[in-house]
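All protein chains but one are shown at their positions in the complex.
Then we have chain A:
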Amino acid sequence: MLPLLGLLIRAPWQTLPQRLTAPGVLAALRLSLLTATLATVVCLLLGVPLAWLLARTTFPGRGFVRALVTVPLVLPPVVGGVALLLVFGRRGLAGEWLDATFGLTLPFTTAGVVVAEAFVAMPFLVISVEGALRGADARYEEAAATLGAGRWTTFRRVTLPLIAPGVAAGAVLCWARALGEFGATITFAGNFPGRTQTMPLAVYLALEQDLDAAIVLSLVLLVVSVAILAGLRDRWLGAA
């Protein structure tokens, strides 16, 4: 709590309105919200099926895949960024092919920010959804099967509604992690204002030139995080 208090005490309250409306701040905030949301969507699209595979099926190497999913949790984000560069860089394993086939380059673009954030935030979603799937009674899915529902219908109409709170909680964690992402983003996507400069990057940059600006940016991030947490607490965490 003490560091948060320090932030509030040192905040330049008089100049706050002007600083908040400075063009750089709004651009960084918009970019942060946009990329964190997109990264969450990417994580949902990839992570929910992956969690389903981990929780409901058995295949050779499942334990290894699960371990792999959690690697970004323990990996220093900077290392993750370097790894992403090696794979998706202009001369990386997949990057060269992407460039040649679609003319697509990820590093140092907004899309690259989304990729970096999704990479780091994915484990939060997968772990949360897999836990929800394991906690949900699989016999409801059997009941659906005896009623003639195929796997997809069963997943959509029975499994997903049953695990919705878990998916939502995972998505929130995932979004929060993506919002605060720094290391992988700056390594993989760089720090270009308006294009790849998210809030955490802006805070870091501001810290070197203008302490008050850094504090204001930090406050904005803090307010956004607390607001999201408070908004969702009653709905999902409070119900438990």
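The rule we apply is simple: contacts are C-beta pairs under 8 Å (C-beta built on N, C-alpha and C of every residue); 3 or more make two chains touch, one makes a residue touch a chain; residues count from 1.
Methods note: contacts and distances are computed from a predicted model.
S.K.: Which name from "Heme exporter protein A", "NADH-quinone oxidoreductase subunit C", "Molybdate transport system ATP-binding protein" or "Thiosulfate oxidation carrier complex protein SoxZ" does UniProt give the chain that's left off?
M.R.: "Molybdate transport system ATP-binding protein"
S.K.: Among A:53, A:145 or A:224, single out the residue that touches the unshown chain.
M.R.: A:145
S.K.: Can you list where chain A touches the absent chain?
M.R.: Touch set of chain A with respect to the missing chain: 137, 139-140, 142-150, 153, 157-158, 161-162.
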